[in-house]
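Beneath this line is the structure, given in structure tokens, with notes to follow.
Just one protein chain is left out here, and the rest sit where they should.
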Amino acid sequence: MLSFESDYTEGAHARILERLLETNYEQLPGYGKDKYCDSAKEKIKNAIGHPDAEVFLIAGGTQTNMIVIDTMLAAYEGVLCAETGHIHGHEAGAVEYTGHKVLTLPQKDGKLSAADAENYLQTFFADENRDHMVQPAMIYISHPTEYGTLYTLDELKALHAVCDKYGQKLFLDGARLGYGLMSEGTDVTLRDVAALCDVFYIGGTKVGALCGEAVVFPKGDAPAHFFTSIKQHGALLAKGRLLGVQFDTLFTDGLYFEIAKNAIDKANRMRDAFACKGYTFHIPTTTNQIFVVLENEKMRSLREHVRFGFWEKYDDTHTVVRFASSWATTDEQVDRLIALL
Amino acid sequence: MLSFESDYTEGAHARILERLLETNYEQLPGYGKDKYCDSAKEKIKNAIGHPDAEVFLIAGGTQTNMIVIDTMLAAYEGVLCAETGHIHGHEAGAVEYTGHKVLTLPQKDGKLSAADAENYLQTFFADENRDHMVQPAMIYISHPTEYGTLYTLDELKALHAVCDKYGQKLFLDGARLGYGLMSEGTDVTLRDVAALCDVFYIGGTKVGALCGEAVVFPKGDAPAHFFTSIKQHGALLAKGRLLGVQFDTLFTDGLYFEIAKNAIDKANRMRDAFACKGYTFHIPTTTNQIFVVLENEKMRSLREHVRFGFWEKYDDTHTVVRFASSWATTDEQVDRLIALL
Amino acid sequence: MLSFESDYTEGAHARILERLLETNYEQLPGYGKDKYCDSAKEKIKNAIGHPDAEVFLIAGGTQTNMIVIDTMLAAYEGVLCAETGHIHGHEAGAVEYTGHKVLTLPQKDGKLSAADAENYLQTFFADENRDHMVQPAMIYISHPTEYGTLYTLDELKALHAVCDKYGQKLFLDGARLGYGLMSEGTDVTLRDVAALCDVFYIGGTKVGALCGEAVVFPKGDAPAHFFTSIKQHGALLAKGRLLGVQFDTLFTDGLYFEIAKNAIDKANRMRDAFACKGYTFHIPTTTNQIFVVLENEKMRSLREHVRFGFWEKYDDTHTVVRFASSWATTDEQVDRLIALL
Partner (left out) sequence: MLSFESDYTEGAHARILERLLETNYEQLPGYGKDKYCDSAKEKIKNAIGHPDAEVFLIAGGTQTNMIVIDTMLAAYEGVLCAETGHIHGHEAGAVEYTGHKVLTLPQKDGKLSAADAENYLQTFFADENRDHMVQPAMIYISHPTEYGTLYTLDELKALHAVCDKYGQKLFLDGARLGYGLMSEGTDVTLRDVAALCDVFYIGGTKVGALCGEAVVFPKGDAPAHFFTSIKQHGALLAKGRLLGVQFDTLFTDGLYFEIAKNAIDKANRMRDAFACKGYTFHIPTTTNQIFVVLENEKMRSLREHVRFGFWEKYDDTHTVVRFASSWATTDEQVDRLIALL
């Protein structure tokens, strides 16, 4: 059955599997000390334009979020995020498990505004009882957001300025970063992300890898003993090559961007088709996620032929659903979907 | 350069990579809900002879240890292990990070004896101050041990009996389980392990997989919400298929045992050669790890041609080193090593 | 200077200090195993009408909240509370420090409604992705609330019913319980609290003790090894007698209720005076906390003679402030305050 359920329904890009095969019998050191990890890191540093950056490869997104937040915060510090933030609602409390509170703020289309962050921080630091409270020390955003929306460069700069003013770290969860960067009309580049964030990651799992996220500390100021912290959190792979080969391949000849663009191209075709056939978008997006309001009847009949995600009830006769394209989506699949609309 | 440094220097068994390729474009549900995970679990349940067992696939060994221990113990409980236990010395405090104390006992050739465990438990439960102490609730062993040694069936039964008597869970870390089971002369089978342990895992990372450990609760009594706990510990892979396909392949037509046996065969050839040439074994083993005492001079000259592990200083002129074979070791590699001895 | 800043500005009720003096040289066992702890617990069990209850004495409120929540929840479970809950905003993240997420719900006058709790729980258990989320397992309320308001018996029963229906524990933070129980017009008795809650505590620190909260498990089903858990959380006093003597005194001849009533009587006099002089109440209360809207000018002049708490800005020319009476408040102090209004 046709599926637009998510961007992690297929395995890995063919070139990644090829490289895993080609390198398979090379005897390499463990724990990420191999030449493919080194090469991947070098290529990422080049791509972001920060030769002194530090890069670490970690298997999954929740894992990355919990390790980055736990290691960059003191035990008494918490992290600010939009109330729709992935770390708040959909990571089974992994951040709290490490002892840190997630401090939520309002969201609009999945985004956290600099104004709301500033308002919170101003109020906090003016509060005489603040020593009895969790100390905010980091702003977490994702780009694209949970709703597939994107920050503008000005919005990112404004968040960066608030962070500067109030001594907060800016952490960008880029689980779908490729799709954000290749979105038409975005004015945010990978170098902007590197320039504005204290830490961010380049998602592999949802952009063509079997697994893997590349955590980047652009200023080269990773927390001390970050390697040991990764191990302590149970996240160190013995065969680090698995991550190294994948990211090395993704950052060779711009593959990461090329395959991300495929998802955008396909999503654009889908968006055009939905619009053309009179469907309403629940949230306007330009990335690989499309949120459409369907009549329940239509939803049921579509479901017989294609898988997509339930998002939320719209009203008694309508539902918001999500269609996601990916690095692997083909024109033929999009054609078949369009034929069903 | 030739390497006998460890059993995780190569990638994955060729059949695994083939299957990853073949299944790559199938659109599958995420988070381990796919058919390959299901199939792998079924095959493992058949292999252990417990159709009602529960099986979970987790990416790495330290991760598995921390999750199993943390979810099976109450917060005030600790885990007993030999002072050479991997969780005690070489996992960066991952178990303590989850709040549990590792309670150490003496070891002999890497093994924990039932007598030492019983002695500790008897003393503990007779201590009037025990409510001020960490409550022991689990015995952790590895098979093979850190020293490549194996428990006998009688030794496992004795540990099991102590666990029964004192209300302890028995947890067997099988990161190298295949090499233990295929060792010549062992009287311990996979079904014995399943019959005697409350929980154990079948190591994939060191036995032919890119990553992955299969955690087995033979009695089907996994901790409640174990899936959520895996997520909470950051260990849930979006593309669970990566683990599913690997274990499904390893447990098809006995591949796991076949490739483990390769390591044993090669290690046996190496052991014969070392013995034949008059080298001394530091610890006698029958698995894929060989601990040899080398003259420092010899060690240095060997190092120019082959990589192996430093274990410990023996005396001023000798060193204990480790040679490990694996699922990938070839006769040609062994021949080259023997020629150097 | 006159102070109505809080209910913990004085030391302890005179009878408590007397008893500490009288018993001072008795040689008693440590860690709460002394006869005064035993006697205090018996008296509390009698007062709540549950002879099989289990009672534990702990030094402070935040400590009690963190221990109760951490020991009654599994690691993957979270606690629901009103967004104004003390554990959410004013305990420095102590609950999250133990690894549990605080899940917030709307509040009205500081109270959490059964309807809002049910709505959350119904939605949660209908969510197909709930295994990726923190599992709700407890409802935390305080009585009186942060705003000095009280639940009615019907409201408590409704919360209890929601807990029953969705498998949640009901935990009542009674840091100021005495003031709630002695409030005029309340229909909630101590026996009601014991009948409806899975666990609650009777606050000593704010009701006449130097320190101490009495945690009650009315059904006698305290978490296993709760004593060890108290120690593990650093909360076990060597001289448990300090808590035992205090609670034994408070629950002798109804002292706890008598001194709580003093606070209510004084607060009622203050409320009458505020009303009479035309002040506006921000939140209507019947306990020992009074929230009044003051003109900023008036606030400043009052501040020269009396201490009270800043609550929040009302508008550009008015401020909400809090006056609190206590077990120690005298008529003479109230007279002096009234003269200043």
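Per-chain numbering from 1; labels A, B and C assigned in written order.
Keep in mind that, in the parts below, contacts are C-beta pairs under 8 Å (C-beta built on N, C-alpha and C of every residue); 3 or more make two chains touch, one makes a residue touch a chain.
Nothing here was measured: the structure is a model prediction, and the numbers come from that model.
Engineer: In the complete assembly, which of C:Ile44, C:Ile67, C:Ile141 or C:Leu255 touches the absent chain?
Structural biologist: C:Ile67
Engineer: Quick one: say which of B:Met133, B:Leu153 or B:Ile338 touches the chain that got left out.
Structural biologist: Candidates B:Met133, B:Leu153 or B:Ile338; residue touching the omitted chain: B:Met133.
Engineer: Pick out which of C:Gly93, C:Pro136, C:Gly180 or C:Pro223 touches the chain that's been left out of the picture.
Structural biologist: Per the contact definition at the top, the residue touching the missing chain is C:Gly93.
Engineer: Out of C:Lys43, C:Lys111 or C:Lys206, which touches the unshown chain?
Structural biologist: In the full complex, the listed residue that touches the missing chain is C:Lys206.
Engineer: Identify the residues of chain B touching the omitted chain, counting contacts across the whole complex.
Structural biologist: On the side of chain B, residues 75-76, 78, 89-93, 96-102, 104, 128-129, 131-134, 310 touch the unshown chain.
Engineer: Contact with the hidden chain only, please: which chain C residues?
Structural biologist: Residues of chain C in contact with the hidden chain: 1, 3, 5-6, 8-12, 14, 17, 20-21, 23-30, 59-67, 91-94, 97, 205-206, 210-211, 228-229, 231-239, 241-242, 307, 328.
Engineer: To test your reading of the contact rule: which positions on chain A touch the chain that is missing from view?
Structural biologist: 31, 70-71, 74-76, 99, 131-133, 135, 224-225, 227-229, 231-232, 236
Keep this in mind: only the chains that are shown with their structure count from here on.
Engineer: Indicate whether more than half of the residue numbers at the chain A-chain C interface occur in both copies; give same if so and different if not.
Structural biologist: same
Engineer: Expressed in ° and rounded to a multiple of 5, what is the rotation angle of the C-alpha superposition of chain A on chain B?
Structural biologist: 180
Engineer: Quick one: report the Å distance separating chain B from chain C, using the average Cα coordinate of each chain.
Structural biologist: Between these chains, centre-to-centre, one finds 50 Å.
Engineer: Could you state the distance in Å from the CA-based centre of chain A to that of chain B?
Structural biologist: It comes to 34 Å between the two C-alpha centres.
Engineer: Please compute the C-alpha centroid of chain A, do the same for chain C, then give the distance between them in whole Å.
Structural biologist: Chain centroid spacing, chain A to chain C, equals 42 Å.
Engineer: Where in chain B do residues touch two or more of the other chains?
Structural biologist: Residues 228-229, 231-232, 236 of chain B each touch two or more of the other chains.
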